[in-house]
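And then chain A:
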Amino acid sequence: MLKIEKGDVFLFRPLRKPFKPSEVKKRRIESRLQKVQPDKDALKQSVNPALDYNIELMKKLFAETSDFVVRQFHFGSNREIRVGLVFIDGLVDQTSISESIFKPFMMQTLEGDSELLPEDPYQMILNWLVTFYSIKEEVEIGKLLDLLLAGFAILFIDGSEKALAIEVKGWDARSIEEPAAESFVRGPREGFTETLRTNTALIRRRIRTPNIRFDMLQVGTVTKTDICIVYIDGLVNPKLVTEVNNRLQRIDTDSILESGYIEDFIRDNYRTPFSLLDRTERPDKVAGSLLEGRVAIMVDTTPFVLIAPAIFSEFLQSPEDYYESHDYIRPFRWIALLLTLTLPSFYVALTSFHQEMIPTSLALSMAVGRAGVPFPAVVEAFLMEVTFDFLREAGTRMPRSVGQAVGVVGALVLGQAAVAASIVSPLMVIIVALTAIASFLIPNYSASIAIRFLRYPMLLLAGTFGLLGIFWGLMFLLLHLSSLRSFGIPYLYPISPSVPGEWKDVFYRAPWWAMDKRPLLFRSPNERRQAKGQRPEPPVKNGGDEGSGKQKGD
Partner candidate 1 sequence: MGIEQGKISNRQALLLICNSILASMILISPALLTQEAGQDAWISILIAGVLGVLMGILVISLGLRFPQKNLVEYSIELLGPWLGKAVCIIFALFFLYLTAYLIDSFSALLITETKPETPIVVLNTFLIILVAYGVYLGLEVFSRVNEIIFPIFIVVFLFIFCLAVPEMDFEQLKPIFTHPPSHILWGSLILFSFYAEGAFILMLIPSLRESSGVRKIAGTVSVILTVVMLIDVVGLIALFGSQETARMAFPSFELAKTVHLGGFLERIESLVVGIWVGSVSLKIMAFYYVSVLTFAEVFNLKDYRPLVLPYAIILVVLSIIGWENTTHINIFLSRYYPLLAVTVLAGLTLLLYLVFVGRKSGNKGGKVK
Partner candidate 2 sequence: MFVSVLFVLLVGVGVAYYEIPKLMQQEQKRELIVFACFLLIGLALALALSLNLPIPNPTAAIEFIFDPLVRLLYPG
């Protein structure tokens, strides 16, 4: 097996430092930020003892938008304590607000318990009145503002220099559903949702170790999106975590609306159709990757979680492979990959350059099929492939009911009628259909897009140079793939640099008891997963049903 040396310079290699702006540009950037962010001085100041001042400031910041709610009221036996509650409607849970804030305040006030009247109303409210479990004390207006926007309710108290932020977050969210893009037969049917906290809980439920870490940071100067770096301390290489963190810190943008934004910012190489980070909606897949010593990046407001680093062979793996034993589908996926990439171009190369390679009987029937077709094979193939891509895209974007109609149009009108009108040959239709089906065998959507895109250049090469062009293209692709790295990990690992010991998870899936080590190249400090020699077998001596039963007792 390949020994990996310690001094591998490229491992977890950092990205190039971002371009340093000049002074002029810096000022321009600042003015850009100023337009979308409130006045710095207003944010820097701390809570004023005068309640009205605070409330007015908040109102000014939000400029009377409709979902900004201010509720001022008095309480105490003589109604002498004035407080103001601000929150954003829709981000807070209405029951919590009324149950744990309004109710205790109003009730206590009505009872007029004079003993409760304290010297320091703030302490009393903190310790006695607010009946909610999560409270933060803050003094800075800017921080309060961030909390307010994150779904906290802010309680200003007249005469106090601190304000209370009560975590009454609660908004309508999609419940946990089966992910639509990654369907399967066997396996858990939970998918991530748009709420980060729910997603972290889904991971926690699967991996019950205190060592699992959810490091939070915020990216996006306007959207202030929460991003969570997930890893298992002790299984992951600390350098990888540092590198992921550095790459995320490097991002300076106004908005992150989906993990795709992040992916574009932190990938090692942007000049490639292949995605250098894996993404999934499935918690079981994320948990599996974390256990291999990888890092997941969760982004709030999207169910798609990024996994870094990614390797190419993983795009041909589905989590289901690990649940269903003796699955022969892996080799089929590799064949499907090759077919998607080269089948149309092989057809073109064979029909227009190397007719002698086709068996005679097939060549004859092909010639009959192509007899009326007015185009050369390349044009024919291009026509059909483009049509297929149109149909596929139309089918995905349309509502489901219309999508079926698209299928009918594709199959009947474009397929059958085109053959009948001898615009394309019947064999071409078969080839395109086969290619399409093969492309659906690739479980990862973005990998499948990349491969489907690459069949166009392959077609062009096949049309101009024949088989030579196809092999040239494959060679070029192989060079390109070998040059890619994801967080410094060679993309084609473990095929090249080849580690035959790890092919048991590439070309087929070995039983779980045989995969007793974590993938070598993620450099996990804790390499071994499980005890060796757990192959389930009947006892060697005295085979047979009765004997084995007795031996257990011995």
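Some observations on this one:
The rule we apply is simple: a residue touches a chain if its C-beta (ideal position, glycine included) is under 8 Å from a C-beta of that chain, and two chains touch if they have at least 3 such contacts; residues count from 1.
Criterion applied: all candidates are chains of the complex that A comes from, given by their letters.
None of the values given here were measured: they were computed from a predicted structure.
The candidate from 1 or 2 that touches chain A somewhere in this complex is 1. Of all the residues in chain A, the ones that touch candidate 1 in their complex are 2, 5, 8-10, 353-354, 356-357, 359, 464-468, 470-472, 474-476, 478-479, 482-483, 490, 492, 495-498.
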